[in-house]
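Every protein chain of the complex appears in place save one, which is left out.
As written, the chains take the letters A and B, and residue 1 is the first residue of each chain.
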Amino acid sequence: MIISTIASHSSLQIILGANREGFKTRLYASPKRKNFYASLPVVDELIVADDLKEILSDEGIIIPHGSFVAYLGLDAIENSEARFFGNKRFLKWETKFELVDKALEKAGIPQVESVDLSEVRDDELYFVRMEGPKGGSGHFIAYGRELEDKLKSVSEPYRIERFIDGAYIYVHFFYSPILNRLELLGVDERLVIADSNKRRPFKALPYTIVGNKAVALRESLLPRLYDYGLAFVEAMRKLEPPFIGPFALHFAYDGDFHCIGFASRIDGGSNAKHWYSALYWGEEMLMGERIAREIKLALQEDRLEEVVT
Amino acid sequence: MIISTIASHSSLQIILGANREGFKTRLYASPKRKNFYASLPVVDELIVADDLKEILSDEGIIIPHGSFVAYLGLDAIENSEARFFGNKRFLKWETKFELVDKALEKAGIPQVESVDLSEVRDDELYFVRMEGPKGGSGHFIAYGRELEDKLKSVSEPYRIERFIDGAYIYVHFFYSPILNRLELLGVDERLVIADSNKRRPFKALPYTIVGNKAVALRESLLPRLYDYGLAFVEAMRKLEPPFIGPFALHFAYDGDFHCIGFASRIDGGSNAKHWYSALYWGEEMLMGERIAREIKLALQEDRLEEVVT
Partner (left out) sequence: MIISTIASHSSLQIILGANREGFKTRLYASPKRKNFYASLPVVDELIVADDLKEILSDEGIIIPHGSFVAYLGLDAIENSEARFFGNKRFLKWETKFELVDKALEKAGIPQVESVDLSEVRDDELYFVRMEGPKGGSGHFIAYGRELEDKLKSVSEPYRIERFIDGAYIYVHFFYSPILNRLELLGVDERLVIADSNKRRPFKALPYTIVGNKAVALRESLLPRLYDYGLAFVEAMRKLEPPFIGPFALHFAYDGDFHCIGFASRIDGGSNAKHWYSALYWGEEMLMGERIAREIKLALQEDRLEEVVT
């Protein structure tokens, strides 16, 4: 059995996991990324391709990640005959404000407050969020008095949120259909360009993500986050069944949790290794390793069709 | 043999360690925390209880952590017949400025400078610290000119400290009575709500702890910290013998170390995994795993009474 993915986003941990669980691995990479991926012994087959849509005719099990929608498009994925780990139709849920709201409302997870431009107060700080996952690019902060002017140059769908003075944390979950269990596997904090302000007089800088850092969350906060995870799985099972595999809930925390979005696939923040997986598995696993483990378990029980679509 | 604790603070690593070292595990959880802890295979027995004082009649070995004093009270712990890992009477030492000062002075560890309200200078920055471990809540920074006003609303014991422009690091130690050895097992940095200032124009925000991040400390700083750890153990052996198990020293570092307090039990910052344990044990261990290892070593040598009180 071969596990295939595109060389980007979180493919390293996906390939590492597949290798560890005994699968062959196949990676589709654009030419300029060849040197790095070709150096890795865990990659059994590297397909250097100008058009990454080639992966849609792969006969292995494809693990989608945060670059798939950008590279392939939602329609091509949903209409593909290829076997994807997880629910192909779940991928679109993070891409539109309308779907994000629908999922979070159904789950009863409190969202950050959105405001209309007419409601903003001059001296309050706001966060303008672009629609869909963009790795943080495009988002910006501004005072109410600056908003009208700054929004003139924004040409894509956006939303004005109250800025939360708090910590921004990203919680990584895996729902196993084979074990019928939700696992909370890690928490990360983003490293963004705007964090440069910890070393300079304040300046409004881009929120572009540069990397991720593992956070050991204060333990008393975990039970509520786990309940949010359970509620999310339950909601999505009604809205877009079946529910399979990885997702992440994103929060601002200022003493209360305010959900600022989610990833409807493996989240790049799970690249920051965490030890919580040992609580479920006795060993530390990256999310990519957890995915491969699920496929192996499914194959062992002859239930592969329950984890692919 | 059963190892028991309360579901909070650092119970995940305690339970994980107990499981790894071959003990049965028992966890006391309040009802609203049930879902998360019930999902974990490392928990052998989950006791959902409205009153967590039930743990005081547990017949296993109880591992106390940072929530014990809040949940149970110092008197109930000290008067309990239950077997606690570590010295029960050491737990109180972090709860009062007077005891903190006594311990640090005895150990000769330099403390951050405290000042009287009458001494503050208008344009200097100060840190107002509430007494006892509160997870950072209540502490605040202010300029001298703001202090009198801000202190009016403070109803609990506090202390005014000179604000140190530096890194805040938390050093995790384990003293083993069985091996007669002090181990430096890790260093963390807190993630607090006030860190939000790395992404916004400055605002005085709460110091509430949200999580912890591992720090690989500059190696040249470790020998002095280790010496402080040795001195602390030596001092507490005189002030409150015997000395057993985990503690943490907290420092602000601006080129010099200024001690800002300590944890007289496993510190939540040890939830951030670190590799230094491999230097002592050839494998990486969380503090909770180290505790379980000590109990196992004690049992093997029939010296359990040396590590419980």
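Keep in mind that, in the parts below, a contact is a pair of C-beta atoms (placed from the backbone, for glycine too) under 8 Å apart; a residue touches a chain by one contact, two chains touch by 3 or more.
It should be emphasised that the depicted structure is a prediction, and the values quoted were computed from it without experimental measurement.
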Exercise for the section: Could you tell which one of A:46, A:214, A:230 or A:307 touches the chain left off the display? Expected result: A:214
Problem - Candidates B:184, B:248 or B:307 - the one touching the absent chain - result: B:184
Problem - Residues from chain A at the interface with the omitted partner, ascending - result: 7-12, 15-16, 19-20, 32-37, 39-42, 67, 135, 188, 191-193, 195-203, 205-206, 208-214, 268-269, 271-273, 286
Completion exercise
chain B residues touching the chain left out here are 125, 141, 163-167, 169, 181-184, 187, 189, 192, 194-195, 197-198, 202, 207, 213-223, 226-227, 230, 253-255, 275-276, 278-280, 282
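Here is the rule we use: only the chains that are shown with their structure count from here on.
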Completion exercise
chain A to chain B, mean C-alpha position gap in Å, rounds to 33
